[in-house]
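The complex is shown incomplete by one protein chain, all other protein chains being positioned as in the whole.
What follows is chain A.
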Amino acid sequence: MSYEFNITGDSENGNEAEPISLDEAEEVKDIVALIGNFVRDKSSEGQLVNGEELLEEPLSVEVEDIIPTIEELRLREDFSDIIMYKGKEKIYLYSEKFITPNYANIMITAEEKDFFKMIVDTVRQESRIYPRPTSVNLFRKAPFNMSKDEFFKVYNQLKRKEEYEDIKEVKASNDAIYLYSDEFMKKAHARSIAEWIEVESEQNP
């Protein structure tokens, strides 16, 4: 029995894909599963997969097949944990079974060296949800992995940018520097929480 179907069919846009045979489709499906499992394996080790890696051994996907294959992967229910994220230059894949969207977002911005976004997104998020100010030391840890110099170089530029003017600084009494977003926290609040984290929590174990 001959069976034909359309993988990427986007006929509304006149972007019709070539019909392929069942044999070819199964091969594609195998690759889809291979990619899905590859992404899961890497995610379980805390790593993202970027589109370029699919070109390499062992997957060796052809350049023109990358997008269609990923599209197929996203339609597969058994791989509904696989998330695709279009970065500035690359496509990233990860399994949300092992990596949360927030963590993936930080990894991607770090990978793309979009340090303003990485810092600002983190500070705003922490001020908004916990709420708490963010220690500048956080950015030296994984997945940020910035050196002290790197951080302060970026931070000094960031301070001069109008679009980030909600990002403010407070110091605890031990001089530890914390950042907060004044969209979500008042200065006195941010300062008092920084003091709690740095000094008071140890006195109230």
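Keep in mind that, in the parts below, a contact is a pair of C-beta atoms (placed from the backbone, for glycine too) under 8 Å apart; a residue touches a chain by one contact, two chains touch by 3 or more; residues count from 1.
Simple rule for what comes next: contacts and distances are computed from a predicted model.
Between the names "Phosphate transport system permease protein", "Sarcosine oxidase subunit alpha", "ABC transporter ATP-binding protein" or "Aldehyde ferredoxin oxidoreductase", the one given in UniProt for the chain missing from this structure view is "Aldehyde ferredoxin oxidoreductase". Screening A:109, A:135 or A:181 for touch with the missing chain picks out A:135.
Within the set A:103, A:116 or A:152, the residue that contacts the chain not displayed is A:103. Interface note for the absent chain: among A:43, A:69, A:109 or A:181, the touching residue is A:43. Residue-wise, the contact with the chain that is not shown comes from A:196, picked out of A:38, A:85 or A:196.
Residues of chain A that touch the chain left out of view are 43, 46, 98-100, 102-103, 106, 129-132, 135, 138, 141-144, 185-193, 196-197, 200-205.
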